[in-house]
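Next up is a structure, given as structure tokens.
All protein chains of the complex are present and in place, except for one that has been dropped.
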Amino acid sequence: MSGLVLLIGLPYQDKRLQTTPETVVARRESKGGMAMKRLLSIVLLLAVALTLHCGKKPEQIKVGILLPLTGPQAITGLKIKNGYEVAVDEINSRGGIASLRGAKITLVYGDTEGKPDVGESETRRLIEKKGVCAIVGCFQSSVATATTALAERLRTPYVVDNPMADEITERGFAYVFRITAKSSWMARDQMRFLKDIGAKTGKNVATIALLYEDTDFGQSNAKGQRESAAEFGYRVVADFSYSSQTSDITSTIVKIKRINPDVILATSYDTDAVLIVSTMAQLKYKPTLGFVGSTGGYINPHFVSAAGALSEHVLTSSLWNQDLKKPGAREFYDRYKRRFGEDPVPQDAIAYAAIYVLRNALEQSRSTDRDKIRDALAKTEIRSGPADILPYDVIHFDSSGQNMDVSLVMVQIIGGQYVTVWPFDVASENAIWPTR
Amino acid sequence: MDISVLLQATINGLLIGGVYSLVAVGLTLIFGVSRIINFAHGEFLMLGMYLAYYVNAKLGLSPYISVLICIPLFMALGAVVQTVLVNPVMKGPQDIQILLTVALALFLQNAALRFFYPTVRGLSIRSSTYSLSVGNTLISFPRLAASIAAIGMILALYSLLRYTGIGKAIRACSEDREGAFLAGINVGRIFAVAFGIGIACAGIAGALIAPFYPLSPFTGTVFTLTAFVVVVLGGMGDFLGALFGGFLIGVCESLAAIFIPASLKQVVSFGLFVLILLFRPSGLFGRKREWLTV
Partner (left out) sequence: MSGSPFRLSGPGAIGYVGWGILVLAACLSLVVPFLLSPYVLHLIILVLLYAYLSQCWNIVGGYAGQLSLGHALFFGTGAYTSTLLFLHYSVTPWAGMLIGACCAATLGLAIGFLCFRYGLKGPYFALVTIAFAEMARLVALNVTVLGGASGLQIPLHEGAGAAVFQLSNLSAYYVIYGMTILSVLIVNAMRHNSIGYFLLAIREDELGAEAVGVNPRKYKLVSLVASAFLTALGGTFYAQYYLFLEPNSSLGIGVSITFAVNAIIGGRGTILGPILGSLLLTLSGEFTRSLVTYGGAGVHMMIFGAILMFTCIFLPEGMVPTIAKRLNPKRTC
């Protein structure tokens, strides 16, 4: 500002130094007028500068969001979008990023269409064309694996919120940070649940059947489940994959019914989750002790409305539930419901937390420089505040970028509602076990 | 392998096979009459499912009543689609015709995505969970109803084609377009009617499976591919071939899923498909004719 004033003030100085007879006469005559004019213009300049500065819009911080907004996974993609928006609106309405003079966050969306190569294309577009300072996303593990590798090459921090495949944080990347658990940890927590509930009710589990859809989601979950079951001493008596687009799963259910396991551990997306429970009902079959889903289609409220009474007593691992005994959980649920008219899914809660983790990093880094944000993310340690609505005590990342202390809960559909039933100290009700 | 498991799988295969037959009959009719390979066939099935869903949700009517609504509605829809979209390319290269129906499939699927949203829905009616027990095997009521209704529709269609005037006109057009024209048959209108009937078959099948099959805009593709396998198996344009082929494929897929991982069962279908196309292109029943055989 001062530079500008000087620049404009310069001609006045020039004229002073020029002393030709004409200018001397002219100057003598308008000396008083000149002085007035100069004073006036300086005042005007100052006024303009002041208004510009105050009315100046704070910087916009562009954050890229990768989601499947079209294609078969758009179901959940569009829902998770809501979670991001709730968080961003809250942050912006409360003054934006304080350490960057109230700069507001703008979300720039990239539609991955559920495909890794499209995801990579969109990643490039967001980073190179739109100039986002960080990326958050992207729901599907296969897309995440590809896009995080690209973000790493382009040195852009990437907060992975929902994808669970183990390898995402096992490649020694520096720019990738994952909030949610690895799928092998979910398997481990599922076994822990079975052990605990067996001890509590006396109905112990001996045999497990694995039923999973055949893409990355199902296959990586099943792998984790096989390994954990061996560790905990459970026998896997059936191991069946199926295509999530199948029109008929009767044969597989018939096989399982014949084998008669204690528990079925299922990994499905939305359509197949409904197909499985309705096929089981038609075959009048329920596993001896319980049916346990592994997030995915089972924690989507549409599962309850589409499957109706058939969904009753289905258990599933979950990363979040609205009845968690955590201060912000209920408020988040209410705010989301008020704004969008439907229940949030757990992926919404993690997306919400992810934005707050990023905000935290922006506050700490005081900059939109990607490397600085990356460093701030690495030092994240959140124990309270809006991000703390997830069922564990602290969000912090180890050197591989993985959130270290993530744990999952087990929820059960009771009376058409998702109820947290494990771990017992955060449960709101007792589990119904066996589930028949 | 337990015999009861095999028996259950066979029964299930037969039940879903009835629906496959209905869908395939529609496809083969369209092909037999106008030589169009309708890649969008499954999408009309999906639309039939959504129709049943919304009729049930808004008007409280059972999907089996939706079937009655489907018939005139989808016939009209089919006729319009044929006249507006398919007709202009009928005289052109076959590849363009294929591409047109592929484009139509893409359009319909994404229109459904846009207007019905990708949320998966279930249509539950009282009879959705009924099943009959015959010894050790369970026969699910909605599947049985779907199968029986499908067979009924096929038989009705068969009688129509075999014994009525319009049926004869359709067969004439399929055997010899120009000859039929010269005989005074309005060929354009017959094409539209045939297309309409074919689409109606798909739509009806959709309404029939709605009570036990989860709805989503992407349901159509799977049925399109299966319908192709059935049609090829039965002989393209062979009506009865499609009928028996549907049951055969239903049972084969069901049994195959017992022995191999379910996600690979489609490989069996495709393998069969290729073998038949190569070595017995006139279909298993080998009635060597290129037009609609009834």
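Points worth noting:
We just call them A and B in the order they show up, numbering each chain from 1.
Everything below uses one rule, namely that a contact is a pair of C-beta atoms (placed from the backbone, for glycine too) under 8 Å apart; a residue touches a chain by one contact, two chains touch by 3 or more.
Since this is a predicted model, take the numbers as computed values, not measurements.
When the full complex is taken into account, the listed residue touching the unshown chain is A:216, out of A:189, A:216, A:248 or A:348. Of the candidate positions A:241, A:282, A:295 or A:380, contact with the hidden chain is made by A:241.
The chain that is not drawn here is touched, among residues B:68, B:156, B:182 or B:274, by B:274. Only one of B:68, B:106, B:132 or B:155 touches the chain withheld from this view, namely B:106. Residue positions on chain B in contact with the hidden chain: 37, 85, 88-89, 92-100, 102-114, 117-118, 217, 225, 228, 232, 261, 263-264, 266-267, 270-271, 273-274, 277-279, 281, in rising order. Residues of chain A in contact with the chain left out of this view: 69-70, 74, 78, 109-111, 113, 115-118, 120-122, 124-125, 128-129, 141-142, 145-146, 149-150, 153, 165, 167, 171, 214-220, 241.
Keep this in mind: only the chains that are shown with their structure count from here on.
Look at where the CA atoms of chain A average out and do the same for chain B: the two points lie 41 Å apart. Those residues of chain B lying in contact with chain A across their complex are 2, 4-5, 8-9, 12, 16, 110, 113, 117-122, 124, 128-129, 131, 138, 140, 142-143, 212-214, 216, 218-219, 221-223, 226, 253-255, 257-258, 261-263, 266. Taken together, the chain A residues at the contact with chain B in this complex read 70, 72, 74-75, 78, 214, 240-243, 245-252, 254-255, 258, 270-272, 274-275, 278, 281-284, 297, 302-303, 305-308, 310.
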